[in-house]
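Shown here: the complex without one of its protein chains, the others still in place.
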Amino acid sequence: MLKINKAKWAELFAALSAQGTLYLPAEVDGKVDFTVWQDGTEVNLQATQTAKSIKNVFFPQIENLLDFKTDGLKLSVEQRMLPEEDTIAFGVRGCDVCSFEVLDKVFLKEPVDAFYKARREHCTIVSLACSAPDETCFCDTFAIDATNPGGDVTTWLVGDDLFWQANTDKGKELTEKIQALLAEGDEAGVNAQQKATKEIMAKLPLADFKIDPKIPAEQEKVFNSAIWKQLSDSCLSCCACTYVCPTCHCYDVRDFEIDNKVERFRCWDSCMCKDFTKMAAVNPRVSRLERFRQRYMHKLVYFPENNEGTFACVGCGRCLQKCPVSLNIVKVAKALGVAKDV
Amino acid sequence: MLESEACENTNYNPLIVAFCCNWCSYAGADGAGTARKSYPANIKIIKVPCSCRVNPLFVLRAFLRGADGVILCGCHPGDCHYTSGNYYTRRRMKLLMSTLSYLGIEDGRMRVEWVSAAEGNKFSETMNSFAETIKSLGENVKLRDLRCKK
Amino acid sequence: MQKIAELIKKEAESLLKENKVTAVWAWQPGEFYYDNSPVCFTAPEQLDKLVYNEFCPSNLGKYLMAGSKKNETMAVFAKPCDTYGINQLIKDHRIKRELITVIGIPCSGMIDIKKIKNQGVKGIISVSVSGDDVIVTTAYGDKNFKKSEVLLAKCMSCKGSDYMIADKELGEKMEVKCQKLNPEDGVKKLEAMTSQERFAFWQQELSKCIRCNACRDICPACSCEQCIFDNQEAAVAGKASANTAEEQMFHIIRAYHVAGRCVGCGECARVCPQGIQLGLLNTKFAKDINEFYGKYQPGADDDSKAPLVDYKFDDVEPTISAKGVR
Partner (left out) sequence: MQKIGVFVCWCGSNIAATVDVAKVIESVKAIPDVAFASDYRYMCSEGGQDLMQNAIREHGLTRVVVCACSPRMHEATFRKAAEAAGLNPFLLEIANIREQCSWVHKDKEVGTEKAIALAKAAIAKVRFNSPLQAGQSEVVKRALVIGGGIAGIQTALDIAEAGYKVDLVEKKPSIGGRMSQLDKTFPTLDCSACILTPKMVDVAAHPNVTIYTYSEIEKVSGYVGQFEVDIRKRARSVKADLCTGCGVCQDKCPSKKTPNEFNQGLDNRSAIYITFAQAVPKVPVIDREHCLKFQTGKCGICEKVCPSKAIDYTQEDEIITQKYGAIVLATGFETIDLTKFGEYQYGKSKDVITSLEFERLTNAAGPTEGHLQRMSDGKQPKHIVFVSCVGSRDVSGRGKEYCSKICCMYTAKQAMLTREKYPDTDVTVFYIDVRTPGKGFDEFYRRAVEEYNVHYIKGQVGKILEQGDHLLVYASDALSNSHISLEADMVVLATAIQPSQDAKKLATMLTASIDNNNFFTEAHAKLRPVESPTAGVFLSGVCQGPKDVPETVSQAGAAAVKVLGILSKDTLATNPCVASCNERICSGCLACENVCPYGAIGGEEKTVINLNGKREQRVVSVVNEALCQGCGACTVACPCGAMDLNGFSNKQITAEVDAIC
């Protein structure tokens, strides 16, 4: 295991940044979010959670796909360039790392999403283990080990030292490039931190929250549950949960017309929205109940059913923090009785 | 400062959208035409039945799409063809202008003027003075959608 | 607050038992004490889940819209500030007055959990409030706060303990005890800046927007069947932020559409997941309206003419002076 002292982090970030665009959690205007590192960026590795997820980096909220141009009566189509620059996502927590597994199952399956794939292939993920989980965290529910978050490189922040361990070829390649900055480190500190963190996690309110892996099989029963009405009645149908969720991946394709040009772009969408997926003029899920149910059925039932039991949730807890009316997947799962709340 | 740069650039020809009510200001513009009172060509008029038909959305849309200035002309208060339309315009636009200023948009990018059907002269003078103001303010960069580059 | 919670429960029980209403809107607890959600109770046996404490900021008025269309009789518990929004919804014909029973409940201010968490508090296990003392028990140890220092911004500019509409009032009126904030102070501060500074400020604020529409969806003045920004026909529909200009447009128009109708409940700013200071925009409109057209408090009644659908012959002209819009 390698390590690097806080005193040398600035050098580390500069070195990483030389390898590609470096995204890392930084504080901007009182909020910690993934930001492109530059000299002077206020890096924050203490925050349990970035406000928005790492999804923004791989699957940005808005992305131009192609342009149509007219010249008199002639029409030409121009593809937008694939985003093929090298990037490094640094300081990604375990939950967010696992969100790629979910997104990969969507975007890398046929038909492959070329834009996502290009970004994904050109990115090296440097994860950061959790040491101070919050009450909203429940990654453990999905067997995610926040203390050993994986990715191409795993890092642990113990005291003023950042411990560094390459996991994949990509990770090793990156490590070699910055080898000069890293020193040999002792695993004991990391192990102690992992143990302490797990003890804390056990004390948190959601420690016992588990989702019954058998629920996909009970699809019909869950779908027809009477509880949806009461739950959805309180939902505002905003998209706050969707947009902060690291695994939600729906998008809409729209055109922006400018004189003799049309820019076709995609932008995030949410199944909670009234105007989501308009078929024959209207959203087939006409009621708030249906739309609300769809989001949670998708996360807890349909997605695992189609993807070897993987839930479309990584327990990051962002929706618990951001919902204007404090509705969230935990409340829903518990209300539905699919939680094994021991 | 953007402002001073634009001042020096004498070739800068600001794009101005003028919403004119059918009964007074559009007729005033016609009057300016009949009297051959010129004003910059980059001022383009959109006819609306009454100034109260102008939604702040249209104004913002014009800015978003790259207009450097938007001017709204209607009948003088009290003379509205529809009795009270311009009284609503007055409140609506007052608030919109105040808010644009509050958002840090240059004062003067938007203007409201009352021009009657008989005031061809005033129409032309107003347009000339507005174009001058916009010229001194320079290009609208603050409200423009970057996709709409001209 | 505990005492009031009991009164609420009793009232809800009698309303449902005596079939005076078919539904009662109140709050139910969440996972962490501070995350209560609005809920609709339809049977007395559900009421053991009813909660009322310092974490019930939501205005329940907007939830009455759906039932109103179905001619359902509903009761709603409303804090003094909530009654403004309810009046506004009645005025906008989104709620039928005759269908609803408004029960005023006293409030001594709601706590902003973000203020607590922003001080580095993590792993909250429970919160207990007694008078001005707030004890937060966390997995990392206990933390103490003064309630008056961790109130929601909207409570620090509380409009008072009077109900603008109430068929019945429970308990005794309470006051919010804290250093009072005037929402207009923030606006004045911005107004005093230079144009460039203001632009820079709003660029930063509005560029945070992710267009989740939470501000709109919580707003008691935003009660349209279909928001113009969701209407493809309106040519302003936008889901995502292409650049700040679109965000500016959305927020200007939203503030403009609620101008003279915004009751100043501060919910938009509270629910914004990005922490945009939306109140600064709505309060600006309110301040301008008060200055230009005379004092007006939306939601104080359900029949006055809103300033933007009204006029006077001698209204101030939209002219520009050297110092800006006057």
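When the chains are written out, they are named A, B and C in that same order, and each has its own residue count from 1.
In this section, a contact is a pair of C-beta atoms (placed from the backbone, for glycine too) under 8 Å apart; a residue touches a chain by one contact, two chains touch by 3 or more.
Every value quoted in this text rests on a predicted model; they were computed, and no experiment measured them.
Remark: the absent chain touches shown chains A, B, C in the intact complex.
Where chain A meets the chain that is not shown, the touching residues are 70, 72-73, 257, 259, 274, 281-283, 286-287.
Where chain C meets the chain that is not shown, the touching residues are 69, 71, 92-94, 223-228, 231, 233-235, 257-258, 305-306, 308-310. Where chain B meets the chain that is not shown, the touching residues are 15, 17, 23-24, 26-27, 29-30, 32-34, 36-39, 41-42, 44-50, 52-58, 61-62, 65-67, 75, 78-85, 88, 92, 116-119, 124, 148.
Convention: only the chains that are shown with their structure count from here on.
Distances between chain centres, each the mean of the C-alpha atoms, put B farthest from chain A. Comparing per-chain C-alpha centres with the mean over every protein C-alpha atom, the closest match is chain C. Measuring from the averaged C-alpha position of chain B to that of chain C gives a distance of 36 Å. A separation of 46 Å divides the Cα centre of chain A from that of chain B.
Counting partner chains per residue, chain A has residues 256 touching two or more of them. For chain C, the set of residues touching two or more other chains reads 242. The residues of chain C lying in touch with chain B in their complex are 187, 190-191, 195-203, 228, 234-236, 242-243, 245-246, 248-249, 252-253, 255-256, 259, 281, 284-285, 288-289, 292-293, 307-313, 315-320, 324-325. Interface of chain C with chain A (complex): residues 30-32, 35-40, 58, 63, 66, 118, 122-125, 138-140, 204, 208, 210-214, 216-218, 226, 230, 232, 237, 239-242, 267, 270-271, 273-275.
The touching residues of chain A, counted against chain C in their complex, run 29-31, 48, 51-52, 61-62, 132-136, 200, 203-206, 230, 233-234, 236-240, 242-244, 252, 254, 256, 265, 267-269, 273-275, 320, 322, 324-327, 330-331.
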